[in-house]
Structures are given as C-alpha cells and as structure tokens.
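What you see is the complex with one protein chain gone and the rest in place.
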Amino acid sequence: MTQVIVLNGGSSSGKTGIARCLQTVLPRPWLRFSIDDLVEALPQSLIGSDVQGISFGDQGEVDVGEFFREFEAAWMTGVAAMARAGAPIIIDDVFLSGAASQQRTRSHLAGLDVLWVGVRCDPEIAVARETARGDRATGMAASQALLVHDGVVYDVEVDTSRTESLDCARAIAAHVTP
Amino acid sequence: MTQVIVLNGGSSSGKTGIARCLQTVLPRPWLRFSIDDLVEALPQSLIGSDVQGISFGDQGEVDVGEFFREFEAAWMTGVAAMARAGAPIIIDDVFLSGAASQQRTRSHLAGLDVLWVGVRCDPEIAVARETARGDRATGMAASQALLVHDGVVYDVEVDTSRTESLDCARAIAAHVTP
Amino acid sequence: MTQVIVLNGGSSSGKTGIARCLQTVLPRPWLRFSIDDLVEALPQSLIGSDVQGISFGDQGEVDVGEFFREFEAAWMTGVAAMARAGAPIIIDDVFLSGAASQQRTRSHLAGLDVLWVGVRCDPEIAVARETARGDRATGMAASQALLVHDGVVYDVEVDTSRTESLDCARAIAAHVTP
Partner (left out) sequence: MTQVIVLNGGSSSGKTGIARCLQTVLPRPWLRFSIDDLVEALPQSLIGSDVQGISFGDQGEVDVGEFFREFEAAWMTGVAAMARAGAPIIIDDVFLSGAASQQRTRSHLAGLDVLWVGVRCDPEIAVARETARGDRATGMAASQALLVHDGVVYDVEVDTSRTESLDCARAIAAHVTP
C-alpha cells in the first residue's frame, strides 16, 4: 500500500497543481506538504540572504546553509512520522542536489512504501510559466529544470509540457497501490 | 496607439497569466487590472451571498445584484479615466452577459483605442486547471467557458488549451499599435 | 455628503484594518482601494529595484521614480472618476512627501467632498507590529511613522497605538456626512 508519494521537479514545473489533482482523483484522502512549507516555517531572518538559511541569487539559484539543512532533516523526519502514524502523504519537493537529495530523502522514509514521481517540464516552457505566475524569483525555473532530475530514479515520470496536471495526476494514481 | 487591452475569458482560462506575460513582452510599461480587484474592493457583506452584491452558486454560477452593477459601472469609468490620463491598461474581465457586457464596456471606453482579445480554453481543460489551482469555486470554469464569448467580437483570439500564456501574449502583442 | 475618505498613515499603522472596519460600520457600501493596489498593477520589472518604478532600500526607505509618479497620477485620476461616478471610496494611502503628497491628492480629488483622516501610531508600536506581521520590508514602519504626517492637515485623526481599528473606524464614521 503506497504511503508516500514524492513529487520531484523544478520550480514552475507544475508539482503543486499535480498534488492538488492527486488529492481529488485518489480514492482516500491524502495530505499534501511542500518543501515551501518548511521555508514558510523558518524565521524571517533565515530567508533571502542568510548563509546559514536559504538564499536566492540573481540568476534564480538557490543556496541553502547549515541551519536549513538541519531543519530540512528534522522536517523530513517529521513528515515521515506522519506517514508512519497512518496519514498518506504527498510531498512536493525540489531535489536541488539530484541523486544525493533522493538518497537523503530515501533514508528518512525508510520502511515506508514510497512512490517516486519525476515531474518534468521543458525548460523553455517552465520559464514561460514562471513569467505567467509572477510570484517566483526569475531564473529559478531555468536553473532547476534539468538539475533536479540528475541521477534520480523514478517509479513513474510525467511531463507537464503538453499534459494537463489532472491527466498527469491520473497517470500517477494508476501506480498508487491502494 | 493602443491604450487599452481587454482580455475576456472564463474562469481558469488563463487571462491573468497572459496579462502578466503581456507586461513582460510589451515594450512600454502597462498597468494590469482585473474585475477581481473590484470584488476585492467591496465590503465583505456584499461578497458571497448578498443579492445586491456578488454571489456564487453551488454549480459555480455567479450572480450579481444592483449594488455590484453600479460599482462595476463606476469602476470601469475610473479605469477608463486612468487610460485617458495616459496610463496604458490591460483589463482582465469576464463578460458574464457576453455581447451585452461588451457593449457596456465599450461605452465606458468610448474614445479610447481598444484591443479586444478573446481568451478561449476548451471547457474540459479549464475545469482541469480549476482543480489544479484549488482556489476558485468549483464549477466556475465549466459554467463560464463558452458563455462569456457569446456574441462578443474580437480583434484577436488566443486559445490557452495548447498554447502557453507567454506565446498567447506574443500573439496579442503583435496586434498592439505602439 | 462625503464622497471620499482618505486614510493617510505610515506602514503598519493599521490603515487597512480601519478601512475594512469602516466598510462594516458605515451604513452605505463603500469601495476600498490602496496605493498597494497600484504597486500590484505594475509590471514586475518596475517593482523592487528599478529607478523609474518603486524601489525599497535596506532601511525600509521607499523611492519612487518617474514612471511610478506618472502611473500614480493616472491611478488617482481614475479613483477620483469612480467617486464622481457615484461610488463612495475609501483610499488607503501613504503620503511619502507629506504636505506635497496631500496637495497632489487634493488636486486630483477637486470638486469631491473629501474627509482627510490621519492614522497615527507610535513609531515603536508600528515597528513591533511590522515584526508581528512579517510581510513588510523591515524598517518601513520606522521610516514612515512621522514623515507621512509632515505638514498634512486632517479633518480627523486617530491613533492606533492604544485604540482598536474598529473603534478608530467608529470615530471616523462620526465625521462622515451621510
């Protein structure tokens, strides 16, 4: 029985829309969390510029420091504990370090039945959608589009370039073990 | 010289994304307003249920009452005045009464050089995007998708079903007289 | 008959809360607009750093350039037109240039019955509230608290330091001519 669905993709690839659609198409209720929730939970002082927190460069690059890494590990430990306590969880993540990020995530989710999902999007299209959204630092879509999939292994991959989020969600749902 | 761009389309057809992209691709700076801004400006008591304000039905239908109509006329008068004062304006609107809405809008914009743009989207796709957004009353996309274009005459039409907002914006920009 | 209520005060002085309460306590429905709405309407490229748009310094200072000034004049012309068309309007503003800002605003509102309201707040308390909100650039509250009232003449003044927004709204409403 699938207990956790991990959606990995770059900024503006459409992960959140797919996660919301998954909540609609899956028969049981699932909780939806995002690495953005962790950023939201941080003290203001650690966001934007602090070398120990999370900082955003002029070209959309994201750098994370020691405090962020520690908080991220604790956060993932907690999300895994929610799943072990019986809540099915969709995690919307960005593997900034590709395979190494997946390895870290995998160790936190040890013992859980995880469905690994790659959310791909043509970089050019992700950049266009970033412009249309207008609420993300310019350049994040471009800098993350390929990087986050580097060396990552998936159970299922979807591509939002020409497939709507709802159809991607249906394709993913077909791999969820009830 | 185009002074006002009116984007008309149903809920979740992608108007706001196109408007933001237009602001990026057009050479001069343009202001962007939406009929949603008027709803936001209303007293809380007129939103949601009041027969004189704006109310939302179970199937996503939108009903507007006398106060809303009066405020809408005043708002449109004001937006037209901004354009006459020299600010190029993109209006993101929903012609709930189709041709009659266009007629009313046209009379408010009298004397201005207006580009009328139809933003179409396959109803099924708009409904899917409504699910992915998760922040609009369910049913609005379906109930408005065709209705808002009924009898409306456009200078240019775009279809977001299979074209990204940025490409739609470029197609529209080609019709803007500098 | 009062047609426009102008609330002037520094960042985090509580203007928006008072405006919402005014919409509740006033017998007729009023529309509520804020100078923040204009910032929201600007192209992304004019916000944050552009010398012709609106930019925010490290100490919370706000600088506005030529494009912003022109758009602001057009926007105020439009809001005045809404009031002349019959919609009672509450404007939530920040007179960055004190008396000169009021003079500019007064000329846009010529012929309208305007109630000028000063929204004061002890600088120290405004700074504390800025911290509690967490959504404004740090320093804006401090830098604007006194500056925006410099040389401005009011019909009524309220102080949110020790009076709730709703009570301030009631005090203002007593000066509104029905």
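List of remarks:
In order of appearance the chains are A, B and C, and numbering begins at 1 in each one.
Note that in this section a contact is a pair of C-beta atoms (placed from the backbone, for glycine too) under 8 Å apart; a residue touches a chain by one contact, two chains touch by 3 or more.
This is a predicted model, so every value here is computed, not measured.
Only one of the listed residues, C:Ala73, C:Leu96 or C:Leu166, touches the absent chain: C:Leu166. The chain not shown here touches chain C at positions 14, 16-18, 20-21, 24, 125, 128-129, 131-134, 162, 164-167.
By the touch rule set out above, chain A reaches the unshown chain at residues 20, 23-24, 29-33, 37-38, 41-46, 53, 67, 70-71, 73-75, 77-83, 85-87.
Note that in this section only the chains that are shown with their structure count from here on.
In chain A, 134 are the positions where the chain touches two or more neighbouring chains simultaneously.
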